[in-house]
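A single protein chain has been omitted; all remaining protein chains appear in their positions.
By letter and in written order, the chains are A and B; residue numbering begins at 1 in each of them.
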Amino acid sequence: MAIESIKDKTAIVGIGVIDFSTNIGRSEWYSACQCIKLAADDAGLNIYDIDGMVKNIDDGPDPSYVQKGLGIDNLTYHSESHWGTSAMMNAVQGVASGSCNYCVYYQAAHRVSGPEKSISDYRVAREVKDDSLDMIRYDFFSPFGLIGQPGYVAMMYRRYMHETGITPEQLGWIPVVDSENAAKNPNAIFFDKPITIDDYMKSKVIADPIRELDCAPKVDGAIAIIVTTPEKAKSMKQKPVIISSNAAGMAPEGQFHTSYTRDVITELPEMKNMGDELFRIAGIGPKDIKLAMLDDTFTPYVPLQLEALGFCGKGEGAAFIEGGERIRVGGELPINPDGGLIGQGRFDTTRIVEAVRQIRGTSTNQVAGADTILVASGAGGPADGLILRKA
Amino acid sequence: MTVEYNPDQKIPHPAMWGVLYKSSTPFWEGVKNKKIMLQKCKSCGNLLNPPRPMCPKCQSQENEWITAKGTGKIYSWVTFNEAPHPAFKAPYAAVLVELDEGPRIVSNMVDVKPEDLEIGMAVEVTFEDVAEDLTLPKFRKAG
Partner (left out) sequence: MLQEYMDRKYRTDNKPSVEANLIKNNVAIVGIGQTQYTKNSGRDELDLACEAIQNAVDDAGLKMSDIDGFDTFILDRLSLPMLINSLGTPNVRFSCEVSGGGGAGCAVAVHAAAAVATGQADYVCCYRSLNEASGHRYGRGDDFIEYMPVALTPNYGYIWPLGFVTPLGWAGVWGRRWMHEFNITREQLGWWPVVLREYAQNNPEATYFGRPMTHEDYMESPMIVDPLKLHDCCVNTDGAAAYIITTVERAKDLKQTPAIIAASAQCCPIEQEIQTIYQRPSISGLVETWYVGQELYRVAECGPDDIDVAQLYDPYSIGGIIQLEELGFCERGEGGKFVEGGDNIRIDGKIPCNTAGGLLSEAYLHGWNLVIEGVRQIRGTSYNQVKDVELSMVTGGPGVASSGIILRR
């Protein structure tokens, strides 16, 4: 029988993280192999037992090359996904459907030092060649100088300010709290010490109203996450982290950061669809979540995620984050105790890693009683997420 | 004040012009003739912008093109203090205009400085030849 849902059918048993950097000095291929080795060691798994591999299309070399680097004889399941951490869904399905035993999700991307033609720039390179149907929509933006994600988000953010009255003084609490958390996390390389709201307000306004500190910086990094069944997990080295729920969501008239044709452009309907599904599968609600790992690639998306996922009402996101009290460790809903992407750089899988560490109780910024954690990715485009819980 | 360009840099052209994405062709042909053309579903009347080969409301692949009045209101805007592309001189603003027919399009203003922009400002279309082979629909304050 096909199963109704993937609730509790899979678990995360290993994580591998290399030291992040802005000039790593080696290939993405090398980093991919290294982080998978670290994850296998963390799980206490023989690397040859890995038989599934998934990744984001734009990050790092193909599974066949990574497999070659690691010396794994045969993979029975591999695929790619586009956005956020949506490849996680493929890993979950591979294991839950009985297509593979141990599926590794790796993200190896040297976004700063990587070669210009690295796979991270694959689609960009195609855009320059006028050769990709991905890029059609830019026809209607680029000739007018609306170019680049900060600008795309700024267009939405201005409207959000207009409709809800959210101010930079409120939004600034996201990078402020991120910096506080990042200062405690050795792998978060962008803040040695916390910044203040004044520092934020002085940050360069690059695409008004978006400031430099509203955007997660690029980084070189590699992360691997190993998924298997809870049964197999029982005899492994780490306490397993159960995947209570996993979902993805899209919505009509969606485009990456530029869904300007919707009636309302200041909502994240993909995130709402995803969140509804996530809670439905897990059979719990927003109130049961002890910690939220949210996508802070661009800060305006954080209050919008709080609204879309039901942590607060529509238009209340700004008030929720103001002052930072509610979202700090010890607050009503701690967000990104690892420093988020603002603190660590643009690397979506860090959210899953931090959630795993929190449930294991090994975070550098531990949240007390963090036994049920929501992870959301892909704000401003196709969304995906997880609810992880203690076994 | 219109957007200023660096003369030695090529302004990004609509790349798919009629070659890889045929649905867009009538829009850009219309711009050349100083009109804003909107794709309309023949079956349900839905206005489709950006253009596409199938109507998402009724799945009809039959459509026609209508000429928009060219009037609308500013829905949002962004000011670039740093130019993301070498063809543009910062600062400049990109505006999102909601046309009176409903669809929204991205453009620039020719007569309003970024600091004087307001959401809701009534605007009307004007056409600017920004390069020898590129005409763009731009907007000015209405009335």
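Miscellaneous remarks
Please note the rule applied: contacts are C-beta pairs under 8 Å (C-beta built on N, C-alpha and C of every residue); 3 or more make two chains touch, one makes a residue touch a chain.
Given the structure is predicted, the values throughout are model-derived calculations rather than measurements.
Across A:Ile47, A:Val112, A:Ile197 or A:Ala251, the single residue that touches the chain missing here is A:Ala251. Looking at chain B, the residues touching the absent chain are 20-23, 52-59, 61. Along chain A, the points of touch with the absent chain fall at residues 1-6, 9, 27-29, 49, 51, 57, 60-65, 67-68, 71-82, 86, 89-90, 92-94, 96-101, 114-115, 117-120, 122, 125, 129, 131-134, 136-137, 246-256, 273, 277, 381-382.
What we mean here is this: only the chains that are shown with their structure count from here on.
Averaging C-alpha coordinates per chain places the centre of chain A 33 Å away from that of chain B. On the chain A side of its complex with chain B, the touching residues are 127, 130-131, 133, 135-148, 150-151, 154-156, 158-159, 162, 204-210, 252-253, 260-261, 265.
In the complex of the two chains, the chain B residues touching chain A come out as 3, 11-17, 20-21, 24, 28, 49-50, 56, 75-85, 87-88, 92, 94, 96, 103-108, 114, 119, 130, 134, 136.
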